[in-house]
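Left out: one protein chain. Kept in place: all the others.
Each chain carries a letter (A and B) given by its place in the written order, and its residues are counted from 1.
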Amino acid sequence: MNKNKSNERDQQAVSYKLAELVKNLPSELEISIKGDANCIIKGVTTINESQPEHISFLVNPLYKKYLATTKSAAVILLAEDAGECPVNAVITRNPYYTYAKIAAFFDPKSKPRFGIHPSVAVGNNCEIDLTASIAANCVLGDGVKIGAGVVLGPGCVIGEYSTIDDNSCLDARVTVYDRMIIGKRVQISSGTVIGSDGFGIAKHKGSWHKVPQLGRVVIEDDVEIGANCSIDRGAIDDTIIARGAKLDNLIQVGHNVRIGENTAIAGCVGISGSTVIGKNCLIAGGVGIVGHLTITDDVVVTGATVVSKSIREPGIYSSGVGGLMTNAEWRKNSARLNRLEHLMQRVKTLESFINSDSIKKREKET
Amino acid sequence: MNKNKSNERDQQAVSYKLAELVKNLPSELEISIKGDANCIIKGVTTINESQPEHISFLVNPLYKKYLATTKSAAVILLAEDAGECPVNAVITRNPYYTYAKIAAFFDPKSKPRFGIHPSVAVGNNCEIDLTASIAANCVLGDGVKIGAGVVLGPGCVIGEYSTIDDNSCLDARVTVYDRMIIGKRVQISSGTVIGSDGFGIAKHKGSWHKVPQLGRVVIEDDVEIGANCSIDRGAIDDTIIARGAKLDNLIQVGHNVRIGENTAIAGCVGISGSTVIGKNCLIAGGVGIVGHLTITDDVVVTGATVVSKSIREPGIYSSGVGGLMTNAEWRKNSARLNRLEHLMQRVKTLESFINSDSIKKREKET
Partner (left out) sequence: MNKNKSNERDQQAVSYKLAELVKNLPSELEISIKGDANCIIKGVTTINESQPEHISFLVNPLYKKYLATTKSAAVILLAEDAGECPVNAVITRNPYYTYAKIAAFFDPKSKPRFGIHPSVAVGNNCEIDLTASIAANCVLGDGVKIGAGVVLGPGCVIGEYSTIDDNSCLDARVTVYDRMIIGKRVQISSGTVIGSDGFGIAKHKGSWHKVPQLGRVVIEDDVEIGANCSIDRGAIDDTIIARGAKLDNLIQVGHNVRIGENTAIAGCVGISGSTVIGKNCLIAGGVGIVGHLTITDDVVVTGATVVSKSIREPGIYSSGVGGLMTNAEWRKNSARLNRLEHLMQRVKTLESFINSDSIKKREKET
């Protein structure tokens, strides 16, 4: 088999004049074209491994070194970088957003067909909009409501009395438990589980007993959730993911957690139960957050941090010490740390040789 | 669509007198009601965001401040807190367990229907109890045994010669590979995979070669496993999760691991191959455990710890240093650590100015 770009993709190839790609973009971007507004664009490319007749963008300063030699037909960039651009330039106040809008012209994904595949098992008293697309082997419980333009990929399971509002898209093999609420334009990638029981266990006579999990998950409009995540239903109240929040892959959200509007959470993050995260936060990959905490709005947490207490002030937060090093250096460093108490004793011994009053006097002076 | 509690749920509403909810609870809880034993309870609520005609509980001391102003109809609590309770009180020796038993009265989950959905693919020579419920699109291999009262959610795949014993419940889209053993009353949430091959690879002439994984996973009675976990089959012997163990979501259990009775493991924990964990342990979220270790009974491991050696004594264990701080402080802290060796040299220099015999003499005296 041929591992090059498939013919199927090329057959779907489209082309646009550069000016066409930007003509409907919002005026606040203050877009202008430097160069040939009629040049033909057939796809997107990166600035470093660029292809002719494709458009690229410059956002990350690390990649600016490639600008002078780019082979792309045009580059989307800030005005301040336009002078160094050797090819056509799309000058904009927000290159990455502009790129996002232009790239959508070249998305080869097929439009799903309307309707319900004959293999779908539909419960009693469901309300399914005629413009929804429900793929093969989906299973819908009783009383499920599916809004206009909703797309369910193959093998999704929607529990009874759950609702999925207009224009949301669940990819293949997503599970939504019973009584969940999913808003408009929500996107969920394959394998994610919405509404499994939270980890509620009570000890009695030496054994654990399950605590019923009676809340729901409420996912508001414009939320995006990646692949193979698990979002637990609330124990009593609901687990809530607020409007516009974006979650990457393999994220665990415990019961009763609330994630604020427009907060973005990268992959492999675990959020323990009953924690509340504010709006417009950025949680980097691999972060762990202890339960029952409150994180205020506009907080950034750097990668692999353990958030062990509430964060009351906006800002950037981290934990742990000791960056990447060779294993030999790392072993030495760990040993140093363990010698710290010993070092403290040696300093105390030294101090005892000097009149303590003198030390205090000297400290006052400094 | 309406995002409030769905009508369907309200239509299923039930109500009980407070006394009814506790009358069958075990006598060792020494339950008594202070106030109106006939007050009507229609659901559960939290002590802080409480609803009238609903019952709440007080376990976590952080929430005691809400007791004086709670709006719930009754609160489940310890005798020592009853004096401050402004509403009806259910006094018990174990409030959380008592709550768990009472909350079960208000669980709206439908009972699954008996029988096998017509879309289920059943292999040859399966033994399926007549009281089992097997939902749409399940696939059962040859020789599968399904006990009484077992519930399989939609889209489960059970490999050949696996057995699932009485009253176990697998939610939607659980995979059980071939020859697995699942005990009684086991609960597994959606997306979890039981019995995939362990990570066994042998290098030969510069390439990795698969080592066949011939063991099974044995899950004993009353085990609970959350969503999107992966539990590998043993390489030769079995991977074993002992009776009453409770696992949260997104947990990785390597091949040949043994998890002891009543051990509870929170989300995002990774356990490498051939490690043995004792009984009644608590492993907090995000912990990583190296392979081929032994952890004795009654061990608590705090969140995000890396367990890099065996633990022979019961107790609480942690790793890493440097709690949560601002990123600016964190950068400073890391720099300090790197200066530690330099500091040690400066202390040595100071010591060299003082007669070493004097130091030794002084040390002896202290």
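The working rule: contacts are C-beta pairs under 8 Å (C-beta built on N, C-alpha and C of every residue); 3 or more make two chains touch, one makes a residue touch a chain.
Note that the coordinates shown come from a computational prediction; the quantities given were computed from them, not determined experimentally.
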Looking at B:43, B:153 or B:254, which makes contact with the chain not pictured? B:254
One chain is left out of this view; which of A:183, A:226 or A:273 touches it in the full complex? A:226
Hey, which of B:72, B:94 or B:305 is the one touching the hidden chain? B:305
Given that one chain is not shown, which residue among B:40, B:62, B:236 or B:328 touches it? B:236
Residue numbers in chain B that touch the chain omitted from display: 119, 121, 137, 139, 142-143, 145, 147, 155, 157, 159-161, 163, 165, 173, 175, 177-179, 181, 183, 191, 193, 196-197, 199-212, 214, 218, 228-230, 232, 236-237, 250, 252, 254, 268, 270, 272, 288, 290, 292, 300, 302, 305-309, 311, 315-323, 333, 336-337, 339-340, 343, 346-347, 349-350, 352-353
Need a quick check: the contact residues on chain A for the chain that isn't drawn. 1, 3, 6, 8-9, 26, 28, 43-46, 49, 60, 62, 94, 96-97, 99-101, 103-104, 106-110, 117, 119, 135-137, 153-155, 171-173, 187, 189-191, 222, 224, 226-228, 244, 246, 248-250, 262, 264, 266-268, 280, 285-286, 303-304, 320-328, 330, 333-334, 337, 340-341, 343-344, 347, 350-351, 354, 358-359, 362-363, 366
